[in-house]
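Written below as structure tokens is the structure these notes are about.
All protein chains but one are shown at their positions in the complex.
Going in written order, the chains are labelled A, B and C, and every chain counts its residues from 1.
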């Protein structure tokens, strides 16, 4: 069988991650071109992974006949134009999250993609983490019974650069959006109402930039379950990614992955290593499985595992959370949907 | 030194627990009388623990000269009258939680007690659990730095009898009130605003009784920290009592106590025992330390460790949570205080 | 039913432990007399636990008509005489381990006891620890299948005083003897051959006293299973008492009891408390259950749970281990039995 020929758009941090996955862990794919406005970055990537061509720009890449799919890793404000153009050129699309911060734009992209008969998968990598995935399987197979309470904890090791924070859309759209997607994924249910509190406890400059660095979000789901999410931009002990689903028959818990499982016993206590503190280490496997899944869905012509609709829903929850925080009241998702 | 002579009021479940603690684990105390409207229960207790007298009723017990302190384990609706009478009789008082469901009544009792120069301690047993206490020590000594997020989980093994639910004051005043007290205890901060969601997921009859069995509560503290509490009337795996305090320097976690720490490895996985599922086992040590602390504060004439003011505060939070749930909006504690 | 009237012989450390258990945790027993050559120690004990009489000496105590059972907590070199005298006086006997270091003496005591129709239980407290006991139940009920390998780890927080080491009988008879008893208890099988290595790694003075402080013992059981025990007189992290039984169907592991289960996460790692480091804390429950079991076997006239035969067997294994270490060769138990 022929390999799926892929073009990669964006040679930044996440572009590298996806290239590495596609080149060394997805035997059915072949990256044939890469592009980035910072041409030298694109060239470094091409040389490192043996990618034959560096396209001058997105337009050139998209015109490459043999390319059947593009992996879009460029900044959020380019997603709309690139997804549109790729769809019109008949290319299947993997696009990093979020598709866009505007629901109307996402709805428009959903239509474009449908009209052009191409696939569009959105990059919510955590869904592909083996442990979250296994937890989802347990929940879906009824091991915890009916879902009563979902708890998600998400804490970064360090805040992002302040420049980034300003354009990030804020904690609810940039960071918590992963948790909103996880809340939907792990339960298989839809969020109907959100109440969000925010605080600036980590760094005053985040507050000065109009954002928050700490949040607690209370969720109501359409199946009657309740949820709570807590987020922080900084945990002294690393990257904290936990989850539990509690139901009528029991509970499944996902705990952090540690650097190693060794234990040291000494006169001061019993000590274990810290959680993995870099998202690319923590989610290395998830990224590889994500790319495999995208490639497989194109080759098999099967449904993508994270749809643009999924991308829309998490944005809606994020906007509801932001509104809730600003107005200090519970906000229904349908308010956002208008 | 003479032992502190104590009278116990109420020979029900919690009366037995306190008698046992006083008789076999608090060498400085001596239970000299017990009373209960169900006289045979009082007699059983007296015979089991070698208590010399069974008083006909509360009034008789309170007139026993040698009694310097009473331990009130009777139903909530008797607390007001008994505390008042005991205070006027110059007896020091330990009263089970809640003192009353009405803040005005509690304020009145605080005045009575002050006027009569007696001590009043309220029975929030979890504060005396060695692990919660040790966690509080870590927080108080700065091991987690400034507090950012508090998470409390509280799930019972089974709902109480429906008859009890009807008079219980509802989940927020009966069950979550322990968590509200814990939130204050563990942080050393005051709750200023509450948003509560409730659901009936465990048993429809609880809903028919006008109550809920599942709740998620979002808290704001006066020191800027955020909190989240989740409660359920039924956990398939037993009694779930966990807590974590996350701050600028780290996190402390209290996990469940299991029946035993043994692990069984077989072809089906690695298995551990369930959490202790009866509150009297789970908190056996806490109850004994609580009684010791009360007796010590009387003997040493020192401040009680859980004041009537503490009892008032948790009731206020409980009332705010109920109002929040009924009106689906965040409620400030000062609204309740009026 | 009348309580079993008990006399306690020896008011030292272990005498106190047993008195406390008998007086506050074994409702069916009543300590009516205590004796100790250091009379003031006996008096302190009597006053603390409300024991009515302090006997002048063992002979006086043994002549107390109402005493039906004695609990012998005096030094090992007195056991022979006291057990003999108690048996002849028709008293049931609980005697601390070891009965004696000489198998012939133990065999003689077994005969005395049988001749006089009294019970004799030996104090191997670890058998009554809830976690070891639960592990034994799992093994006995076939949860691990046929036993293949047993591993026991036993490490003290600190070596005993050197004066004690000199009269202790050495590490194999003083300390490892608990592990030899545990090996028999947990498997329900008999040790047939021992190979023991010893080393002086903790403190040279232990070597100068002719003893060792570190040992690894390899065992062969009569059911074909193999075993390994490791002992140390000093673990920097406290009292280390672990065990695992591995069999055809799986494995059960007993881990240490920690001071508490809390976890602290900070920039240095994830930290837990140390194992309990004092045997009286670690085995507090075990001692109480042990006394209950002795009292129950006397009252019910049922078999004691740790027989003099058990005491004999662990001594034989200890002597074989010592011989093996001295001669650097495997030693069969039957060699010792002669």
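Here is the rule we use: contacts are C-beta pairs under 8 Å (C-beta built on N, C-alpha and C of every residue); 3 or more make two chains touch, one makes a residue touch a chain.
A quick note: this is a predicted structure, and the numbers were derived from the prediction, not measured.
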item: Residue among A:254, A:293 or A:336 that touches the chain left out of view; value: A:254
item: Selected from C:47, C:267, C:302 or C:328 as touching the chain missing from the view; value: C:328
item: Absent-chain contact - pick from C:251, C:288 or C:305; value: C:251
item: In subunit A, positions touching the absent partner; value: 24-25, 130-131, 134-135, 138, 143-144, 249-255, 257, 260-267, 273
item: Absent chain, residues of subunit B that touch it; value: 235-237, 258, 265-274
item: For subunit C, the residues touching the chain missing from this view; value: 145-146, 148-149, 151, 153, 155, 195, 197, 199, 201-202, 214-216, 218-220, 224-228, 230, 232, 234-237, 240, 246, 248-251, 328-330
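We adopt the following convention: only the chains that are shown with their structure count from here on.
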item: Centre-to-centre distance between subunit C and subunit B (centres being mean Cα positions), rounded to whole Å; value: 40
item: Subunit A residues counted as touching two or more neighbouring chains; value: 235-237
